[in-house]
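Shown here: the complex without one of its protein chains, the others still in place.
Take a look at chain A:
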């Protein structure tokens, strides 16, 4: 396998790694709490794509049973794996719940501190 195949053949996974690192960087580096949540979302989305990619089979169709004639059976229908897609549906729901809770906390923090910048919050806590 040459380098070209390595890159294009694993195109999805390069996207996953790029998104994952972008999100992770945003979570760590930004001071703004909303931006942190956005970063977290990008980070989680990367994992969604990882799972969706692993279920896909090139040339695969939707996983529905089809009746085949005898000569078609020599070339059986290939299905994509539905399980990773179902799994990640659960993870997407979890991600939404986490985002909702995180945003709710940000609202409460804004009410309590009057700011959502982490350095200002830390400064206010140090004063108190």
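Going forward, a contact is a pair of C-beta atoms (placed from the backbone, for glycine too) under 8 Å apart; a residue touches a chain by one contact, two chains touch by 3 or more; residues count from 1.
Everything that follows uses one rule, which is that contacts and distances are computed from a predicted model.
Asker: Which listed name, "Extracellular solute-binding protein", "Urea transport system permease protein", "Monovalent cation/H+ antiporter subunit D family protein" or "Flagellar hook-associated protein 1", is the one UniProt assigns to the chain that has been left out?
Answerer: "Monovalent cation/H+ antiporter subunit D family protein"
Asker: Identify the residue among A:57, A:78, A:101 or A:123 that touches the chain left out of the display.
Answerer: Reading the full complex, the residue touching the unseen chain is A:101.
Asker: In the complete assembly, which of A:5, A:71 or A:125 touches the absent chain?
Answerer: Of all options in A:5, A:71 or A:125, contact with the hidden chain holds for A:125.
Asker: Touching the left-out chain: which of A:15, A:77 or A:109?
Answerer: Among A:15, A:77 or A:109, only A:109 touches the chain that is not shown.
Asker: Which positions on chain A touch the chain that was left off?
Answerer: Spelled out for chain A, the touching residues are 24, 27, 33, 36, 40, 43-44, 47, 50-51, 54, 84, 87, 90-91, 94, 97-98, 101-102, 105-106, 108-109, 112-113, 121, 125.
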